[in-house]
Every structure is written in C-alpha cells, then in structure tokens.
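Before we start, here is the structure in question, set down as structure tokens.
All protein chains but one are shown in place.
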Amino acid sequence: MKSFSPPLKISTPRAAPRLLWPLVALALIFAVDGIISPHFFAIRIVEGRLFGNLVDIVYRATPIAIVALGMAIVIGTKGIDLSVGAIIAIVGATLDWRIHMGDPHLLALAIALAAGVACGLWNGLLVAVLDIQPIIATLILMVSGRGVGLMINLIYGGSDPSFESPLLQGLSTGHIGLIPTRILVGIGLWIALWALVRRTALGLFLEAVGANPKAAELAGVEARAIKWAAYVISGFMAAAAGVILTADTHTSDPVSIGLYSELDAILAVVIGGGSLNGGRIYLLGAVLGAVVIQALTTSILTSGLPPEYNLVVKAGVVLVVLLLQSARTRAAVARLATGRKR
Amino acid sequence: MKRTWLPLAATIAVFVALFGVGGALYNHFLSSLVLGDILDDNAFLIIAAIGANFVILSGGIDLSIGSMIGFVGVVMAKLDAFGWHPLASAAVMIVFGAGFGACQGLIIDFCEIQPFIVTLAGLFLLRGACFMVTLDSLPLRHPFVSDFAAVALPLPGGGFLASSALAMFAALAVAVVIAHKTSFGANVYAMGGDRTSAALMGVPIRATTVKVYALGGLYSAFGGVIYALYTSSGYPLAGSGAELSAIAAVVLGGTLLTGGIGLVVGALFGGMILGLIATLINFNGSLNGAWIMISSGVLLFVFIVMQRALVGSLTPRSAS
Amino acid sequence: MTARIEIVAAAKTYPGVRALDDVDFHVAAGEVHALLGENGAGKSTLIKIMTGAATADAGELRLDGRPMRFASPADARAAGVGAVYQEVNLVPTLTVTENLALGRLPRRFGLVDWRAARVQARLRLRKLGVEIDVERPLGVYSIAIQQLVAIARALDEDTSVLVLDEPTASLDAAETARLLDIVRELKGQGLAIVFISHFLDQVYAIADRLTVLRNGRRVGVGTPQEIPPAKLVPLMLGRELEAVERARAAGQTHTGEPILVAQGLGKTRVMAPFDLTLHPGEAVGLSGLLGAGRTESAKLIFGALRADSGSLKIAGEKINPSPRASLARGIAFCPEDRKAEGIFAELSIRENIAIALQSKRGWLKALSRAEQDRLASEMIEALGIATPDAEKPVGQLSGGNQQKAVLARALVSDPRVLILDEPTRGIDVGAHAEIVALIRRLAGQGLAVLVASSELEELIAVSDRVAVLRDRAFVGELSGADINQQTIMRTIAAP
Partner (left out) sequence: GFSQVGDEGDWRPAFSRDMQAEAKKEGIDLKFADAQGKEEAQLTAVRSFIAQKVDAIIIAPVVVTGWDQVLREAKRANIPVFLADRDVDVTDKSLYVTRISADFNLEGKLAGAWLAQASKGNCNIVELQGTTGAAPAIERKKGFEAIISNFPNMKIIKTQSGDFTTDGGKKVMEAFIKSTDNLKGVCASFAHNDNMQLGAIQAMKEAGLKPGKDVLMVSVDYVPAMKTELAKGEANASVELRSAIGKYIYPVVLNYLKDKKPLPKWVVIPSDLHTAATPGN
C-alpha cells in the first residue's frame, strides 16, 4: 500500500451555486406573485409583440442590467461607480439637446454615447491617475452630473424637452418580431462585453488589478490604464441605458431619470454573486441580479400594496436573498432545522 | 497617539484658505456668525459622520445613516404628540439606533454579507419605516425644544455656538477618547488595517464588528435627535442622502475608505468643509439648482485635489 | 515526559485536499519540537488548529492533559499559547507599538496608557536586538523586521507554549543566529516550543524532537539522533533527493555582449548609484545584510522603483525602466514579499501563472485556455505545487506553494533576464534543490539570472559572480574561487 492518500479529486463547482441562489430568489418572488394575482404569468400578443408581466420584467430590467454590467467591471477592479445615475441624466440631456439642434438621430445617439464615455474618462482620471478613492471620486460626478444635465437642457430653452424620434423610440420601446428591441440591444451589449472581457485578456487584467494592484503592476499589467478602462466601460454602459431610458419617455428629465440606478446596479452585482472586494467579474450574475430586482419592483407595483410599504418590502426581500446566498446562514438554518427534528 | 496628521492638517489648511476666499468675495462672510452657523447647521451631520468614521476605520461602511436620521425624527415627533418628553424619546431612539446598528453588525459578521449591501437594506428598511410611521411632517411642540434651541454660547464677534454645536463637540470628545484611549478603539484600527491578521492577533472580530456598527447606529441616531430638535419636527424624507455626505465628510477628514487609517476628529473638519461649500453657494445667491449641483461637485473636487496636493500624494509621474 | 500541549488524531479537509489525517503531536515543557514536511504537507494547518486559528474536523487538543477548545487565537493566547504564523500576520497600518500591544494594552484609570505601551515595545524589541522607531507604521519596515516584531509579540511573560511557523524564512544569518539563541534561552525557561523550518541545519541545531508530515499524515517522529538528515529527507519527500550539482562551472567568466547594463543607477535616500552588468548565461548573486539594499537594487533594475539617476541598457538599447517595459524586453521579476506584491489570492493558480506572459503579449491576444492549462500543469509538475487542480485560488495554497506559483509566473514569461528576490523563501528542501538546479539549468541555456538572497549557501550554489551590498550601496564583487562563505562574509562585514 502506498503511504500517501491519493489526491481527492473533487471538481470545484464554480458557476452553479453562485447563480443558484438568485434563481431561487426569483422563483420565490414569482411564487408569491402567482398566489397574489393569478394572471401574473399570462403572456399575450398585443399590437404584434409579447405583452405580460414576465416580458415586462425583462423589458424593464434591461436598462439596469446594462448599467449593472458596467458596474460589475468596475467592482471587479475593487472600485465602485456612484455616478452612473448622473451619467444617465447627462446622456439623456445630451441626446435631447442634439435632437433639438436638428442633428440626424443616429449622430445624436453617437454624441450621447460619447458623452457617457467622456464621463467615464473623467471618473477614470480621478481614480486611476489622481488616486482618489472610487466612492469619493465618483461622488463628485454623482453630485454635479444632474446639474450638468439641467444646464444642457437650458441650452435650448428646455421648457418643453420632449422629442419624437422613430429611430430612438424604436430602439427603446419598439420591437423586432415579437421581441422588444431593447431586450435585443441589451443582449447584444452583454455579448459584446463578454467577448471584450473573456475573449481578450482584459478580464484577467481587470480581475488581477482588483485582486492585488501592486502585484499586477509587477506582473507588467498597467494597473492605471486598466482601472481607467473599467470606468470608461461603465460610463459607456450607463450611456446606453441612458439612451434607452430617455427614448422611453421621449423627454429629458435630468433630476429624476435613472434615480437610484447606482444603488440598484450595485445591488444587482451583489445579488448576482459579485463581491465588492474586487477580483472577480460575473457578468451573467449581474444580469440575473437586475432581473431579480425588477421582478421585485414589478411585483410590488402590481400587488396593490400601498406605496408607503414599498421600501420595507424591498428591504425585506433583499435581505432574504442575501441571507440565502450566505453559506454561513444556510448552515445555521440547517442546523436549527435538523436540531428541531431530532 | 501618533498617527498620520498630515491629511487632516491639509484639510484644515484648505478650509481656512477657502474661508478666506469667501471673505474676500462676500460681505459679512468672514464672521463668527457664519462660522457658528456652519457648526450648528451641520452638527447633526458631523455627529453622524463621527459614527461613520468608526465604521469606515474598521473597514466597513454604513449607508443607513440618512434613513436613521429621518426615522428618529418621525418617531420623536410621534411620541411628542403622545406627550413624551423629548429627552425620553431621544433616549429611546438612541438605544434603538445602537440596537439597529448592532443587528446590522451581526448580520455582516455572522452571515458574511458585505456591509455595503447590509446597510443598504438598512437604508431601505428605515426609510420605509418612516413612511409607515407617518407621511406628513410632524411638529415637535414640547417646550423643551425651544428651551434647547435657546441655549447658545456667544462667540467673539457676534456669532454664537448653539446647543446643537455644543452637543456635537461633546459627542466628538467622547469619540476621541473611545478611538484613541480604549482597547476597542485599537481593535477597530487593527480590524480595518488587516482583518485576517487582526483575527490572528486575537482581536475579537465579531464583537468588534457588532460594537462598531452599534456605535455607528448610536451616533447616527444621536445625529437624528439633534436634527429633530434643530428642525423641531419629524419629516419622513429628512436626512435622505445624508449617508453620502457623512461618508464624504469622513473622507475629506483624511480617513481612508479601505480602513485602518485616519483620525476621528477628521469628521469635524470634513463636515465643516461640506458646510462651507453650501455656505459659499448660498452667499453667491445667484445660482439655480443646476449650478448648485455643479458647483458643489466642483468645490468637492477642488477640496480633494488641494488636500491631496498638500499631502504630497500627487506625486509627479514622469511621462514615459 | 508529560506533554505541555498535545493534539490527538487531528483531521482537517479542505475542498479537494486532506490537509491533516489522523495526526498526533505533542510538545513537552522545555522542549523544542520541530515540525517538518514538504510544502503543503499540513504543518501550518496543524499549528493553526493548535492555536485556535482554524477548527479541526476531528481530533482532540489537550493542554497539560486537560481537553481544551480554542475558539480563537485570543483564547489560545489567554491560555498561554503564543504563535508566529507563517505569513507575517500583523497589521501594517498600525504602528509597531500598537502591533505589539494589541490585545493586552496597558491601562491607567481604565484608559489605554500608550506611553507605557511604547516603553514596553522598545524593551521587547531590544531583547531581539531590534532598534527601530516604534511609532512608525509597521508597514514601512522590511519583511524581516516585521518578522522580528511578530516574534517579539508572541513572547510574553505568561507564554508557556510558543509556536513558530517558519520564523527564519526571511532572516539573514546574524538574525537567525540571534533568534536561535533566544529559542534556546526560552527552552531553558521551560517553554514548550514548536519550530517549523525548511532549513534543516537550523532544525538539527535546535530541535529535541522531530515530527515529519507527508500529505497530511504523520510519517515519522523521533529525536534528531533517531532521524538523521539522511533518513529525514526521504521521509519528508517520499523519495530520495537527487544529489544536486553543487559545483559551479567553476571560474567560468562571461564576456561578450552583455544583455543588461546598469550604469550609475540609483535613487536618492534609497540606493546609492551602482553599476551592474549581466551577460547571457550568467547567474549573479546579490548578497548583504538585512536592509543592505538587495531588494531595492533588484527593483531599480526591473523598474518597479523609479531610478532618479543613471541609465539602464538592455541588449544595447537604452530604456526607461518600468515593469511593463522590462517585461516586454524579456526581464522577469519575482518579488520578495509574496503576500503584498506577489500573489493574486482570489485568482486561480492558472491565472496567477499566466498573467506575466499574458501582459507581455498585450491584452488583445488572450492566451487560449488550452495554452494556459498547459503552462499551469507544466509548472505544477515542474515545481511540485501541491494542489488538486490548477483552478484552486492561490490564496488557499500553503505558503511554500504560493511562492512556487509566483516563481512559476516569472519562469513562464519566457525571459532573457530573470530577477529573483528571495526565490526560495519558505520552499521545502526537495523543491529548493530543484529550484537551485533549475536556475543553473536556465543559466546554462543562456538566460541571465540575478538572485537576491539571504541564504549564502544558495547564493554560492547558483552564482557565477556575487555582488555584495552594504548600507544601500554596492561594496564589492566576487567571482570564481572567491565565492565562498568566508570571503562573502568578510566582504559584507568589512567596515
């Protein structure tokens, strides 16, 4: 007999449990919905497209999911981006402004996206070059960004900022075949980002910078440039969400558009299994997290609950989801349960 | 205790410089009245920031501050309507704050959930609770409230320190002693510096986590009490966004968000800087909402960059 | 002999690894008990269980014959069990005083008396021969100083069991000798001491008893007489250690085109300007006492520290050194402080190994997964990294295996010049011999190697030339027959 134990081969299960718990949470939310309102899952075809709560949840979740994808990248580098809501406002105002100035709508779209990228460049400058702590660095734009949006509104008078654009509204509220266009746009962005992160070495570099920036620098990774890139990506994704949200209401309302989207996006990343300590990027998780949050919001809205209870319910459900995710809690609950059986 | 005073000194220098700039720009600015107002108006925020400073020094974060302020206010106003003495309801709310914080700390440590998220849930929960208590803004009518407001320590030059500022200084003194003269304080710094090592060095991680969030909750509840007395009312939307202001105050005061480095008094100067920014904007008096947001951001940026430049961490990077 | 502390049938499983399997271990008062084994054998796990830093799946801990449970290191401390863990486990942002005093702060009137704490801190460090400003944050000091502070911390009046996990890994000869003296003295005072080290000479110099672990099992226990080195090594490794080619290709001098030329490279207040030339196929050692500036000169050459004087040429081309530029030109660097500058704890072994090569290739062209897997498994094989698979996060590896992963990263980056700072810190005898052989082999294949090490034997074994540093300046260069203990020591010590 050999004197050493053979190496145990337990293949480390990776993606499965991380995504399992948000899925369980989603199932629970749906179960409650099903009990409260029997039509909840009905899907019909109205005016040539799918219509119903389930479609609506994905539809409404798309902008937050897009923001959360960018947020996941930033969080992977151990950063955080509080300015995404403000970026959405700036992008919306820019889009509206260019349309009012008579630009072709495709050009206006490009300019709006560029505005988001510019915001990302600014955040990245503060974080990566000036070494300001991410929360504070992005707080600067968070505080002032909506003001910038209002200023842009004022450039063209801004008393009636509504606009009409078949192209943009098509992107936001239209549909291709039965499927809402924005869902397709969201999926497209997700795949593009996934390819950018996983088909190149960018993902590895981002995660390395998040895990240990000093070591990354010594391993030849340009930590500064990588961090900078993360904020630019986040800015771009926020801009994409900003275009969809602005085209949705075809008006620019910098004070309230995308309000609290930074918190929702961070929450989505965490519900999807991401850690604010950086070092890992889970894109699929972030998307799933956004869907969970939207499912919750939609459920609250359709449930007929008086609005003053909204936040308490949201807090409660978020806590339950988080507790589900925590292995420690599950173990403790299991111990309690078996203890009681005995 | 010798800690890095440099960032704080820089903050103070920048504060003084901008105060001077304000004096040069506006009449009546360079007065003890304005200084006293800055301290009074921001006392509640500074108190909450002191608590946040402990939490941040321990390597955590507390987002429930603003909602706590609102919640304390509405409950105190509700109890006032039932004829409670504000001091009694304040005591109850401060105990509640500590208890709520302790629960957050326990969840963070026991369930190993990130503090950002746990306290975000706390933010939603307490704000939601505010709405469940009342949707209206309720007055605090007890005569004690105006007696409390009447207390003022005159400053040379016509200004005065009102009771809220005095309460804030008392809270700060206690905090400084806790941070630098107790083993709990040392444990907080150790935990923020390196959690695993601190655990191996025998720092009781769970107890320290629970205590530090309890302290944070206690201070934000106390901030809420001061806010309620200062506004003599409870309003369910009060204090929204105060958590970010508190965090900004802490960071401007020289504390690192990663934990372990910083001074508790920093919160005072950080909070005063935020107050100074607001006062500068008010004295300008021609800014609309948009410009106020923009200039708050710009001034925040200017402060941070000046502070960093002074500290010297803006090392020139050779363009290679 | 009655055991002061004893652990019976300890078992511990981590995902995919049986770290401990039915291990018995005991230490008597007044005894130094050495714990030996390959990297990943389970030594650190065992002592973590003994000191409350980890919980066992099974087994019993007894202190003076009484069953005990330590829920935390604080419990262990309170029971008189002090430990210095493998990675310096102190808080770098705290001052030296705070690090020493934390957990038992002196008090006056219920409040902490920092003045008394400072006085105590100075006293305790002085016992170890360390004179530093105790008011500065610990992080500003080198690993070695931090290691000494950690030892000072574990030594308390009421310590009756002292556990030292590789305390000498980053000390040089003088510090090591002083530490061993202290250990002997403590043993004389009746302490029970657990000593872990990969330096067999130190073990035999000090241990009264040895326990050998392999793959989480106890495979031998006895006195040094019962287990002489010749028996120990095969016991540890499960195989014979091939005789390592100790003799260098003697006196071989390298001429011709140098691959790397540093001229007057220096940085004010960090390192006096120095000249250094490396030829292909040449291994150069950097020797000196603690704080002599070995790490700094290595980092200046690699560009991890920006020089403010002098110039650096690689293959005749003058460059502005930065880690990226160096890497792009085929210089690889393995840092000394693996925890702070080496590993990406959350990332897998595969990613940790691939990253330097990847950054050399640029971000756009990702190494294929197959290629990464191949590199990782090659290195796991070549360096004997103990792991169930390449996907394990590096932070979960044993200390020595983490070091191997960092070394592997430098090796796979396909370098022309390899700069290694303390490459064998915490690496077991078997792998140590293999790494020394590997360095020679790489030099034989035409690489230029620069090795900074506090281990003279290692330097002598690998170097064609040895540069000697003292007080942050180059003070001499030895080659050929001059590369021997006496001459190097003399050059280091010369006033």
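In this document, chain identifiers A, B and C correspond to the written order of the chains, with residue numbering beginning at 1 in each.
Going forward, a contact is a pair of C-beta atoms (placed from the backbone, for glycine too) under 8 Å apart; a residue touches a chain by one contact, two chains touch by 3 or more.
Since we're looking at a predicted model, the values are computed, not measured.
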Discussion item. One chain isn't displayed here. Which of the visible ones does it touch?
Written reply: A, B
Practice prompt. Pick out which of B:F15, B:F71 or B:Y230 touches the chain that's been left out of the picture.
Written response: B:Y230
Worksheet, complete the sentence: Listed in rising order, the chain B residues that touch the chain left out are 26-29, 31, 33-34, 37, 40-41, 44-45, 77, 130-131, 135-141, 146, 149, 227, 230-241, 275, 278-279, 281-283, 285-290, 292-293
Worksheet entry | Hidden partner chain, residues of chain A it touches | 37, 39, 46-47, 51-53, 56, 60, 150, 159-160, 162, 173, 245, 248-251, 253, 255-257, 259, 298, 301-304, 306-308, 310
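Throughout what follows, only the chains that are shown with their structure count from here on.
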Worksheet item: What is the distance, in whole Å, between the centres of chain A and chain B, each centre taken as the mean of its C-alpha atoms?
Response: 29
Discussion item. With centres defined as the mean C-alpha position, give me the chain A-chain C separation in Å.
Written reply: 43
Worksheet item: Among the residues of chain A, which are close enough to touch at least two other chains?
Response: 277
Item to complete: Note which residues of chain B are touching chain A in the complex, please.
Response: 107, 110-114, 116-118, 120-125, 127-129, 131-132, 135, 244, 247-248, 251, 256-258, 288-298, 300-301, 304-305, 308, 313-314, 317
Item to complete: Would you mind writing out the residues of chain B in touch with chain C in their complex?
Response: 1-3, 177, 180-183, 185-187, 189-190, 192-194, 196-204, 260-261, 318, 320
Worksheet item: Touching chain C in the complex: which residues of chain A?
Response: 3-5, 7-12, 14, 199-202, 204-205, 207-208, 211-212, 214-222, 277, 279-280
